[in-house]
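A single protein chain has been removed from this complex, and every other one stays in its place.
Every chain is named by a letter (A, B and C) in the order it is written, and numbering of its residues begins at 1.
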Amino acid sequence: MERGLKIGMVGYKFMGKAHSYAYRALPIIFPNYPAPVMQIICGRNPLDLEEARTNWDWRLATTDWNDVVQRDDVDVVDICTPTDTHEAIAVAAMEQGKHVFCEKPLGLSESAARHMERVAQLTGVTHMIGFNYRFAPAVLLAKRLVEQQRLGRIYHFRAQFLQDWIVDPDFPLVWRLDRTIAGSGALGDLGSHLIDLAHFLIGDIASVTGVSKTFVSQRPLASKMAGLGGQSESSQQKGPVTVDDATVFLVQFVNGALGTFEATRFALGHRSTNFFEINGSAGSVRFDFERMNELSVYFQDDADDVQGFRRVLVTDPPHPYGGRWWPAGHGLGYDHTLVHELAEFVSAIEEGRSAHPNFTDGVKCQVVMEAVETSCQTGRWVTVDYGLSGE
Amino acid sequence: MERGLKIGMVGYKFMGKAHSYAYRALPIIFPNYPAPVMQIICGRNPLDLEEARTNWDWRLATTDWNDVVQRDDVDVVDICTPTDTHEAIAVAAMEQGKHVFCEKPLGLSESAARHMERVAQLTGVTHMIGFNYRFAPAVLLAKRLVEQQRLGRIYHFRAQFLQDWIVDPDFPLVWRLDRTIAGSGALGDLGSHLIDLAHFLIGDIASVTGVSKTFVSQRPLASKMAGLGGQSESSQQKGPVTVDDATVFLVQFVNGALGTFEATRFALGHRSTNFFEINGSAGSVRFDFERMNELSVYFQDDADDVQGFRRVLVTDPPHPYGGRWWPAGHGLGYDHTLVHELAEFVSAIEEGRSAHPNFTDGVKCQVVMEAVETSCQTGRWVTVDYGLSGE
Amino acid sequence: MERGLKIGMVGYKFMGKAHSYAYRALPIIFPNYPAPVMQIICGRNPLDLEEARTNWDWRLATTDWNDVVQRDDVDVVDICTPTDTHEAIAVAAMEQGKHVFCEKPLGLSESAARHMERVAQLTGVTHMIGFNYRFAPAVLLAKRLVEQQRLGRIYHFRAQFLQDWIVDPDFPLVWRLDRTIAGSGALGDLGSHLIDLAHFLIGDIASVTGVSKTFVSQRPLASKMAGLGGQSESSQQKGPVTVDDATVFLVQFVNGALGTFEATRFALGHRSTNFFEINGSAGSVRFDFERMNELSVYFQDDADDVQGFRRVLVTDPPHPYGGRWWPAGHGLGYDHTLVHELAEFVSAIEEGRSAHPNFTDGVKCQVVMEAVETSCQTGRWVTVDYGLSGE
Partner (left out) sequence: MERGLKIGMVGYKFMGKAHSYAYRALPIIFPNYPAPVMQIICGRNPLDLEEARTNWDWRLATTDWNDVVQRDDVDVVDICTPTDTHEAIAVAAMEQGKHVFCEKPLGLSESAARHMERVAQLTGVTHMIGFNYRFAPAVLLAKRLVEQQRLGRIYHFRAQFLQDWIVDPDFPLVWRLDRTIAGSGALGDLGSHLIDLAHFLIGDIASVTGVSKTFVSQRPLASKMAGLGGQSESSQQKGPVTVDDATVFLVQFVNGALGTFEATRFALGHRSTNFFEINGSAGSVRFDFERMNELSVYFQDDADDVQGFRRVLVTDPPHPYGGRWWPAGHGLGYDHTLVHELAEFVSAIEEGRSAHPNFTDGVKCQVVMEAVETSCQTGRWVTVDYGLSGE
């Protein structure tokens, strides 16, 4: 008799593949819970879908997501599709009593996100959002240092998510550059991660002001669309880019700290620099996802002739997830953050507790994103009102 | 018969010592012009002053700066005093026909700076401001790459000047924390350098918005004041800090680039991180003054399997000032930027040409600083109006 | 009807877990061949074994490795046990016609290794040795640059494998410190990887001279033995350490290059620094496994003012294994080298070709190791004689 949770996954490109990979890793690294069952995978192109099903070892496949959310043999719906479809799938799934994991950003808009969160609260299912960077051991070590007051009072948070995949003006107009599908550009795709990390590490945001730019306003239409990392093809015709290429903003946190944020797809040389630094009254930390196994840590109370940022390789047994993986010094990769993330989701369901980060965190992120967008339009500081009773 | 320019220097603490050091180095590294003569040094404390005069080998000393600006045996006045004294000394010196070098920021206010610049134009003397970071070879290499279009169209400029010398709330209320003497805090001391580098490397600024914080609002009064790097002493009594501990701001450049700026004295672990990065359509550069002999350089047209930031050690003969100093790989230090800076000043006078950066650059910096301060007060974007006809 | 190769794995601690993990990842990342079937796992402790079998999803378990090598439903034997057992298991398996993957070093001695290699040649099975670092994309990029003559004639190879897990003199006498089980210490465990990388990247070795040290000669006996990365327990009694704590040696390559090698478990701060650098007449590369997603690359023909080591993040589509995993900038971890390694093994079997590195490479490594040991005893340079006809 199978005891594992039965997963139905919608989407099968970059994130679908990555989640499949993580589900297969789970029982080896987290044997404390029954291995999830990869029940059904859903996508629109039947041929590609069947190939994914076979290779990734899903039992069933379907081209209709309604089928996934309504099946009795599915406990969990995992949403790996473009942003515009999140709300409908998640709401339907939750109304069927399914636990839901949803990729970020939560919805196309703040109202969509709030809707999803309300349904989550009403239905009582376990819900989670894919802010995977929280699950890098180095980020969790930073969180520990903050929580244990080892950095003291926080003064500064500076965060950058820098990529360079669309600097070429002939790169085609893929769905991530279309506001009706993606909601926003660098802000929603990259800035959302920074905002979530800020919430996670520093706390609530009081107000924001920012500015957005679309440096390349027209691009060739995509004749064939691929997932992130794949090769999309360009056609001769051009169309307008309707999202931001870059958004930068300043933040005042409720606790008095100052934040600077930068999300851009126009930073040549940065394939995926997800960077933050925290400066407190007792110490500082620095993180760069391109060196995800390291956290730079500074303590002011070190002996006065040997003060300096320590390069901590976060692979020792005392570190977050330390001991679960390989011997010290044997680093992890991007996909390991997903293994940790799905382990949190699965264990929360098994233990009947809330998962973190969840749809509430998704709403909070979306609220800040919309405040940033408003400030970009008005040129003024915008007060952040999360409007969440349950916090 | 002595042919070198006769220098009168006002101020003898951190900057005074550093300038003395640089004057002595000049004839060895820049033998193309007559060695400047260290004629007279001026300061308020006669005992300390005489010690400085002897050790640093100045011919004469005086406690009255009026004496310096009026002497016939002085060609050049070099102002190394706190900001509140710059205007009076510089104007008096220029009116006496002296060439003037002035430390940054130019004046206590935009109007003071404009006054100084007007007098400079009227008197026709050679004038220069101490934005020394322009003279780091790595910064000059960045400038070269921008000018030669090797980075393409510029999209981003992100700049940080991070220090940590006043994080301790018991650090005393030295003059740099007093608005009436210093003009402003982190913005004027650190941000001014960033703004100048932005002008130098990217171009004119269209508008700004920012926010300032004073994290520690009361500090012990200083019973004994020392120069930067010295040990000031605290008394029991406290007084208010009247300048910003940190100022962060966003910038829109005239050429369409986005800028993020952060100046703070509350970033533990950063003794003096003067950092900037430029992202263009063809490449990127990164600089950190704590590793001042290096420039990180990325080119998009590198072969597709070996793209990455190069760590260029800027000590080769083809580099700015390459060949003047030591063999390749033998780095320079902070004071060498001052040697370069004073070499520019001396050679400009000898050649009868304008020096760079000069009081016009000082005014431009001050205009942006005041725009930032205005935006900090109003919470809105402020348009930058340099109001300079001669540009 | 199942088409995948049926695997029988002997050993279930650090390497057994890592291999299990990699087998599960294979069909997702390398769907071009049928997914291997995790048929049977073998270990000595029945309780621990059953736990491993369940969690890692092996079909069967046995405590007798003879059972594994003799079963008809096993195509491949994967040997993850301590060194002293390699020869017997591998030979028996090959004689049964099984393809064999064996962890490194190949055998307890050169003669054991040669025996294994002879049997491999006679039986015609596919054989491979676990020099996994060859499969880091950055190492493969280094290999490509060497092969394509992009580094020119090679002058220097310097290699270090630095760990620190036994610096504490109270760390117990685990099997890796016992010559009768492990063969040698730092030399066999760490130096063997460096020697293989040297063979892979530079070529054959002509002669060696070296010196070994055992810094801590007596250690507490281990009352409970764990795998690498686990927690072994110490007893009160002490016993002699019979392997080297550190071995350093010089190498003259057949092609005229000079090599310096250092393998140690006494380098505090280095959890697992597997470092090498190659200097050629046209360029240089540097690699450090602690930053395994990066290769530092220098080319002498770069423009003369921007020469410097490039930090290449080896995650782009043109890079080795590029495009198989995640988008550019999303790094890999230690276990991904094992996925690549097992993909090579599985595809070699499926294609009926030799795998690389194989037992011949294992012998070559062992020959150099024994030459180093001889030189440590005699204090003289020792000529390396691989004695392999088939090369």
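The working rule: a residue touches a chain if its C-beta (ideal position, glycine included) is under 8 Å from a C-beta of that chain, and two chains touch if they have at least 3 such contacts.
In this text, all values refer to a predicted model and were calculated from it rather than measured experimentally.
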| item | value |
| --- | --- |
| Shown chains touched by the chain that is not drawn here | A, B, C |
| Touching residue (missing chain; options C:A267, C:M292 or C:A328) | C:A267 |
| Identified contact with the non-displayed chain, of A:I181, A:A206 or A:V312 | A:V312 |
| Options B:K143, B:R179 or B:R291, residue touching the unrepresented chain | B:R291 |
| Chain not shown: contacting residue from C:P27, C:G283, C:G329 or C:G362 | C:G283 |
| Touching the absent chain when the full complex is considered, from B:W56, B:F215 or B:W381 | B:W56 |
| Interface with the unshown chain - residue positions in chain A | 141, 144-145, 294, 297, 299, 302, 304-313, 316, 318-319 |
| Residues of chain C in contact with the chain not shown | 155-156, 158, 160, 162, 164, 167, 209-211, 213, 215, 246, 248-250, 252, 256, 258, 260, 262, 264, 266-270, 277, 279-284, 298, 300, 307-309, 379-381 |
| Chain B residues that touch the omitted chain in the full complex | 14, 17-18, 20-21, 24-25, 27-29, 31, 35, 51, 54-57, 163, 165, 228-229, 231, 270-273, 289-293, 313, 315-317, 323, 325-336 |
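Here, only the chains that are shown with their structure count from here on.
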| item | value |
| --- | --- |
| Chain whose average C-alpha position is farthest from chain C's own | B |
| Chain centre separation in whole Å, for chain B relative to chain A (CA means) | 41 |
| Chain A and chain C: spacing of chain centres that average the CA atoms, whole Å | 35 |
| Residue numbers of chain B (touch at least two other chains) | 307-309 |
